[in-house]
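Here we show just some of the chains, and they stay where they sit in the whole.
Think of it as A, B and C in the order they're written, each chain with its own count starting at 1.
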Amino acid sequence: MTETQVTLIQIDNYGPWTVAPEPKREADLQMLQSRLYADLSQLVGHHDGYVFSTRYDNMIAVTNGLDLAEHRRIQDAVRNRYPVTVSLGVATGASPRDAIGEATATLQAAGSAQDGERTEILRGDPLREGGAVQIAHFDVNDATGRYTDELDAFEVFRRIDRGYTTLLEYMYDSHDSLSFFIGGDNVISVTADLDRPAFEEAIDHVAETAGIDLKVGVGRGRTAGDAGMVAKEALERCREHGTRVEIGAGERTEGT
Amino acid sequence: MTETQVTLIQIDNYGPWTVAPEPKREADLQMLQSRLYADLSQLVGHHDGYVFSTRYDNMIAVTNGLDLAEHRRIQDAVRNRYPVTVSLGVATGASPRDAIGEATATLQAAGSAQDGERTEILRGDPLREGGAVQIAHFDVNDATGRYTDELDAFEVFRRIDRGYTTLLEYMYDSHDSLSFFIGGDNVISVTADLDRPAFEEAIDHVAETAGIDLKVGVGRGRTAGDAGMVAKEALERCREHGTRVEIGAGERTEGT
Amino acid sequence: MTETQVTLIQIDNYGPWTVAPEPKREADLQMLQSRLYADLSQLVGHHDGYVFSTRYDNMIAVTNGLDLAEHRRIQDAVRNRYPVTVSLGVATGASPRDAIGEATATLQAAGSAQDGERTEILRGDPLREGGAVQIAHFDVNDATGRYTDELDAFEVFRRIDRGYTTLLEYMYDSHDSLSFFIGGDNVISVTADLDRPAFEEAIDHVAETAGIDLKVGVGRGRTAGDAGMVAKEALERCREHGTRVEIGAGERTEGT
């Protein structure tokens, strides 16, 4: 059984900051957001967690294995490097959807995201030990040959986005899973104990609804990094064997 | 009349690199992609251009005002800072859609994005002078009060994504415009001489189709940065006056 | 007794890279070097180690607590983020001088720093457990009042540099210690079981030879980060009490 620990990372009072005393240059905002995301990716990644950029001012991380002291250290690192601070809500759940629900509620209970007094909240209840994560790594079949080398770059983007949005909605509604576009033609779903038929149906659904052909590698592990690496290796097997769904055998238990 | 110069920025042979000799850790890839995007944002931003992260391995930039020598300097900077290189295709068009079409074609003519021999291409025909850009900066009405502080963080993301996708499709199909989610509840559309009714219809369409209420500030300028700043100031006026569409008066002609 | 683990971090074949096919822009090189140092600072800092920028193409780190697998992960991270790679030599010694001697020898045995074939070496013999580090954190008395606010910025720099160079030579020759300027008016010495009189003599020597008045906080710990934080706290006590040497009591054994 999976038990996913999720952290909501919210930039404190960010909207008002972007326009005070007057609107900041967009290039500066984009740089701030991407650098902050890159840093969080590294900070959380050090403990084999994953962060997804999501809306950039609200990011969602899978943090199995990180306790509150490690979360505090990440919060300190942000304050010491950036002109903004972050609040963190941590929760676990049998499904990723439950976990993000509770992680959000815990922050909301502390005040509004745009309350200038509500800064650097750290709340929640990390797993004492154990827990397990299931990660599904999807990509588009022959995206370069069919799309990137054939259509214009925005048209390709639009189709990938359409496939992603279709998958996101399906996995959320049908399986309480959280899906994130991670660049190129890749989507990661944080799932809970789904089996092969569930993934086959998801792929069928996206093909029928959005006309995009996917394949997927699936992994489990004690951390997102471990599960994600098993999933990537399984996806490589899809490429080699021409299969649509490969599920990693065994569980990977340490980062390498 | 607008004349938009667009640059397609494509990481050379990126997909194979991410899995050779074996799949790289996802946190490392996310860091690379975000840092590269942050750097490109600064490099292009120095000349008052905008870059959109798009698919990360394929990014779209609005580069009015940058000549080929400046593009070459950006290409050199990437090679000197990263383990990957980029190819650049530059084109202009009356509509942004035309421009990205031609910019893509110019790169595709040089070979496949996954051809290991096709690296650091720089092709295209920048504007000798002039040109003008129209930028529309959309955001969601009271996103914090209605969504961020009320719903769970993934549910909010999903609704914002749905609104964005609806807007993207509409602006592309109806107006040959390119729209990009830039974080929070913000979307930028690169448009071509659209007038107030066109924006009102777009907002109506998204409200009806996706149930998301938008407002928009619109600006024109000789560069994306200039047009974008006028658009941001117009959007502030929407906030102050409770209006849905504000169009910046005059044209801004220098970065500040 | 201290047992210091030191890692020599050497950029592979860096000199030739900076001038091939023609000299690279200095601003690009400075950026590469500083970013690489910043990243190594974070990567090693995650395990409570310290990295000193030293010559930038050759950096010296105190790495008690990092095993070979963690060194390998740092090496991988550099390769996945930069256009250059690094070789690492690890050694321990009763004195920091012995340790860096052996760490260097271990890399030199693998070939020249400018041998294009000798890349990504990782050699050495990390401590299985234990070890202890002594860190001395020096700064200049009232540097802002006496220097920064009074003399021109280069003259201040020159005096700080003179004080630093005098301290570096003395600590190396008399105490087999490695000293590094870390910005502002701060110098860190990695030392081995030195007592109060040794630090008092060092301060006297710098005052007499270079005319610079120093104070120092000293700490011990199982890692550089732990020892360094004790040293910083001791230095704060020097400030509060007007003393010249404060030695942290006890040993700090975990990062916070």
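Throughout what follows, a contact is a pair of C-beta atoms (placed from the backbone, for glycine too) under 8 Å apart; a residue touches a chain by one contact, two chains touch by 3 or more.
Please read these numbers as outputs of a predicted model, since none were measured by experiment.
Here 3 copies sit in place, and the number of copies making up the whole complex of this structure is 4.
By definition in this document, only the chains that are shown with their structure count from here on.
When every chain is represented by the mean of its C-alpha atoms, the one lying closest to the mean of all protein C-alpha atoms is A. Chains A-B form the pair with the most C-beta pairs in contact. Subunit A and subunit B have CA centres that are 22 Å apart. Mean C-alpha positions place subunit A and subunit C at a centre distance of 37 Å. In subunit B, the residues touching two or more other chains are 25, 28-29, 31, 35. If you check the complex, the residues on subunit A that touch subunit B are 8, 10, 14-15, 18-19, 22-23, 25-31, 33-35, 37-38, 41-42, 44-45, 50-51, 53-58, 60, 97, 100-101, 103-105, 108, 112-114, 144-145, 148-154, 156-158, 160-162, 165, 168-169, 172, 178, 182-185, 188, 225, 228-229, 232-233, 235-236. Residues of subunit B that touch subunit C in their complex: 24-25, 28-29, 31-32, 35, 76-77, 79-83.
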